[in-house]
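Structure first, then comments.
Missing here: one protein chain of the complex. Every other protein chain is in place.
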Amino acid sequence: MSKPIQRYTARERSNHWIVAIAFVLAGLSGLALFHPAFFFLTNLFGGGPWTRILHPFIGVVMFLFFMAMAARFWRLNHFTAADRQWMARIGDVIRNRDRGLPEIGKYNAGQKYLFWTMVVSIPLLLLSGIVVWQPWFAPYFPIWLLRIAVVVHALAAWIMILGIIVHVYAAIWVKGSVRAMTRGTVSEAWAKHHHRAWYREMTGK
Amino acid sequence: MQVTRRQFFKICAAGVGSSSLVALGFAPGEALAEVRAFKLARTTETRNTCPYCSVGCGLLIYSLGDKAKNAPGEIMHIEGDPDHPVNRGTLCPKGAGLLDFVHSPGRLKQPEYRAPGSKEWTPISWDDAFTRIAKLMKDDRDKNFIAKNDKGETVNRWVSTGMLAASASSNETGYLTQKIARSLGMLAFDNQARV
Amino acid sequence: MTNHWVDIKNTDLVLIMGGNAAEAHPCGFKWVTEAKAHRKARLIVVDPRFTRSAAVSDYYAPIRAGTDIAFLGGVINYLLSNDKIHHEYVKTYTDFSFLVKDEFAFNDGLYSGYNPEKRSYDKSTWGYQVGADGYVVTDPTLQNPRCVYQMMKAHYARYTPDVVSSICGTPKEAFLKVCEMIAGTATPNKTMTIMYALGWTQHSQGSQNIRTGAMVQLLLGNIGVAGGGMNALRGHSNIQGLTDLGLLSNLLPGYMSLPNDAEQDYKAYVEKRASKPLRPGQLSYWQNYNKFFVSNMKAWWGDAATAENNWCYDWLPKLDKGYDLLQVFENMNQGKVNGYICQGFNPLASAPCKVKVSGSLAKLKYLVIIDPLATETSEFWQNHGEYNDVDPAKIQTEVFRLPSTCFAEEDGSLVSSSRVLQWHWKAAEPPGDAKGDQEIMAGIFLRLRDLYKKGGGAFPDPILNLTWKHRQPESPSPEELAREFSGKALKDVTDPKDPAKVLVKAGEQLNGFAELRDDGSTSCGCWIFSGAWSEKGNLMARRDNSDPYGIGQTLNWAFAWPANRRVLYNRASCDPSGKPYDPTRKLIAWDAASGKWGGADIPDFKPDSPPEDGMNPFIMNPEGVARFFAVGLMAEGPFPEHYEPMESPLANNPMHPKNEMARANPAARVFKEDWASFGKPDQFPYVGTTYRLTEHFHFWTKHARLNAIIQPEQFVEIGEDLAKEKGIKDGDHVRVRSKRGFIVAVAVVTKRVRTLDVEGRKVHTVGMPIHWGFMGLTKNGYITNTLTPFVGDANTQTPEFKAFLVNIEKV
Partner (left out) sequence: MALQSLDIKARSATTTPSPNVRIEGAGPVAKLIDISKCIGCKACQVACMEWNDLRDEVGTNVGVYDNPRDLTDQSWTVMRFSEVEVEQGRLEWLIRKDGCMHCADPGCLKACPSPGAIVQYSNGIVDFHEENCIGCGYCITGCPFNIPRISKKDNKAYKCTLCSDRVGVGLEPACVKTCPTGAIVFGSKVDMIHHAEGRITDLKERGYSNAALYDPKGVGGTHVMYVLQHGDKPELYANLPKDPNISPLVSLWKGVTKPLMSLGLGLAVFAGFFHYVTAGPKEVEEEEKTD
């Protein structure tokens, strides 16, 4: 058995999971207030008023830690020529036909898209969230702005949740990925297969 | 954390199941729709007349309780008397706010006395107040009563003490006050009609 | 009110002038909206401000404060010169044809008999010509230049639309539009009601303002008819009742008057008041004066009042002069008053010129406050910062503050502006140790009586003999007192036409004042209230609101004085033959079959006097008719004349520019020292006027949180032009100053107060609501009466709160 390769440090993993937990909580509480079908989720938070009280604070936690994470991974998420080739073959990727895919670095184009989606939607969520945040900030904004904000908030949240569904699924789908965020390491084979450029960088092979 | 195929299947099934169930309307805790309880249900209704202007609007005063001995009624709501031919249940902002006049923090609750030169009130009993006032009045009347004027005409007047009578007190109070004032020979005696 | 609140719905035109009914009497004003909705009535508002009444009016005309007589004089001129009068009515029911004494004259603003030193008139020339038969001489052709019609026409011919517009600042076309609308009600089938209040009374010529209005109504035949009348909208819930009961310095109950020093002879006192008819066949109801008087004395002094001692006539105090509020504060200021009792009255806030009132109170030895609320007066000695900056250590007045009950905590009756006595019932116990007013008055009186009983003293007889037959002497009950003023028979009262017939048995309650006697067999504490509590019970507590005629005459609702009559002078609603002028609004009519007057109201008339007997409708007047010529009854003259307010922006009276004596009311009493307290337009160029707001009641509701919420802080209103001139914006704090002091308040800049063109120049008005003070839940404020002048109407001495001079500056 080959030596595992360190993909995320303990700090990075902690950061990710704080954002992830905050996302789950914000998402569930947000959904609870979004559609009556999900209102039962308020019970997870101690009822409607508590859900309303907690949601924005969770959101702020998510925002702050996401910003830290984004700063950490910013440079790694610039698109390259290999990403474009990879994207051109996304159909093969989905169908698990990975042979001949370009060598890519630590993140593939899908992961980068997710990153930038988050970079756009999380600040949008924060800004629109502040505008409608009762009782602290909402009274200071005009109603027309509140109306824009609720729509922006809902759209941004939707896009973000969609992205995260893809992200979670991808982690489940691509075997060997989850341990990168739990234990911090991936197998050599995994790295070689999915992120060969990064693998070379890490191992010098 | 390694999720096996079997585990994932379970999670998805549960998620799909629960979300579809709630979407069909199995939201927990059916919301109630009850209005605020009607607060006059067993109150006592008393007919009265607005004490402000002279339209003389009829009032219905609602007080808590049924006048049982052990529970003195407390006025908790006042609205217009719909039977009254003039106001027909309506009240102006003053009449509509009478509850807060009845319960005003400015209501006086005990007799008070302010000594000459003093900066404050001190409580005084009713009996002491009446006795002291009567003494002051008698002293002044005895000293300054004019039985005859310079021409020797009988005039029987006392003008060194005066009185202003209420304009919202009842006829019964007004009548009694008039009777007392004139029996004392008072002339410096007016009511709000003057201003 | 000659008519009553609900009756307003029967009108075709409402003139609100000298009042602001929507603001001050909203629930009564409802009947204006009813008249508008159901009779297509129009509403005219004439006021210095565009008021809440104006907000729902059909026509608004601005006017300079204090120029109402000029305006109404112009209306009279318009009606006479355009012949828009109710001919039969004025000819038959008024003194139109009466001839005036030849000596009577009017020269450049002054009537004959003026004494400039005394500022009063010798009124001996102000009368009708009386013939040898003792009756007034008349000229039914109305041609004689000395007849009232001709004299009045000549008097008001000077009030041309141009003159009116120039004095009042009312645009000429607005004035003419109002005249035209008013003139439309001269026909028998149209009527107008006039609603007025303190906007007419609180002037140095207040009584004459009202008289001029009444003259307009008489010309139009609008007095005594449904939907007509002169309707004084009284300010307080029982100000009418207290006036009816004579709680004014010169009155006895039921508008009887106290004797003056010269009236040493009881018979002469009565004869002067029990006027004989001045025209043949007239009722002159005051001829019954002695019945009312004797019954009153019997009510007060019971068995002690006998024919031998003239029913205790000498026990009544006699007047050497008026002792109105202003005179009493003047006396107090001169150190002539030692004690003062304020029962539910707040003179520090309500009386003019706060500095004088406050200084006067400080000269008292003792002050007794009886009130449900902590009033400003009760703390006149207390330092409340800028709002009442006094030094308590220097004020040697002993002050008692006795908590009394409020309406909700007592039984009793109040008289509304409609003259209806309405009973109310106690709903709760008073707070803390508060006591009812009757108990408080009894508490003081009984101790006084004991002191006199034990130790004697100055003239104790009226005190010791005052009737006090109460089951609980220390707490006379409202029922007992109501029965006492309503009256009872002391001996059997018999029918004068048939002495065998007993009308009321001894000990029984009387049915009305017709049963009063002058032989001591009846007792009645207030003759006009007689019958309010008869053997049928407490009529004031009646609650049948049925209105069988559909014109709002709910005769079985409570009890109206006199005799449950709802519209005064209602005989004048019928023509001389006894048929209603307007059958659609029939109040009464002569029913030949039964030989009686009857209908929707109690006839204000001898009920069985047939029309052909020629008795006229105004039965309280010895003439039997209404007077345009006031004979000697008004202080400043028989015909109202325009005078400037005591403080006016004009240097002279435009009607009499050369006569300084006729600038302001020549008969208005001014105390010597107060002349110096009047401001001049060079220092105080703007017209100040004070008024009430609908959100508050005087100085009471600032203690009620709900009312404090809806109008929390003192403000003054100024027009946009003045605001621009002075650089004042909405919400700025301004200082308003008169010669007598200043107030600081928030500025409300509004289109509703407009600049007027008066005598070729611009006149600005500063409007000041009165409701603030240093007690209560609203933001503390200055007492507005800091600014007002210490001068009153020449007849009533009601202070001139409505027109004075101020200056204004941004703070």
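In this document, chain identifiers A, B and C correspond to the written order of the chains, with residue numbering beginning at 1 in each.
What we mean here is this: a residue touches a chain if its C-beta (ideal position, glycine included) is under 8 Å from a C-beta of that chain, and two chains touch if they have at least 3 such contacts.
Small disclaimer: the values here were computed from a predicted structure and weren't measured.
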item: Chain not shown, its touching partners among those shown; value: A, B, C
item: Option from C:H4, C:R52, C:K356 or C:R542 whose C-beta touches the chain left out; value: C:R52
item: Candidates C:N77, C:N310, C:S573 or C:Q711 - the one touching the absent chain; value: C:Q711
item: For chain A, residues in touch with the removed chain; value: 1-2, 32-39, 42, 47-49, 51-53, 94-96, 98, 132, 134-135, 138-139, 143-144, 146-148, 150-151, 154-155, 158, 161-162, 165-166, 169, 172-176, 187-190, 192-194
item: Chain not shown, touching residues in chain B; value: 5, 8, 12, 15-16, 19, 23, 25, 27, 29-39, 77-80, 82, 87, 89-93, 95-97, 99-100
item: Residues belonging to chain C that touch the chain removed from view; value: 22-23, 26-27, 29-30, 33-34, 36-37, 40, 50, 52-56, 58, 60, 694-695, 705-715, 729-732, 746-752, 777-779
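Everything that follows uses one rule, which is that only the chains that are shown with their structure count from here on.
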item: Between chain B and chain C, centroid-to-centroid distance (C-alpha), Å; value: 28
item: Chain A and chain C, separation of their C-alpha mean positions in angstrom; value: 83
item: Centroid spacing, where centroids are CA-atom means, of chain A and chain B in whole angstrom; value: 64
item: Sites on chain B at which at least two other chains make contact; value: none
item: Partner chain C, residues of chain B touching it in the complex; value: 44, 46-59, 61, 63, 72-75, 78, 80, 83-88, 90-102, 104-119, 121, 124, 126, 129-138, 140-142, 144-145, 147, 149, 151, 153-195
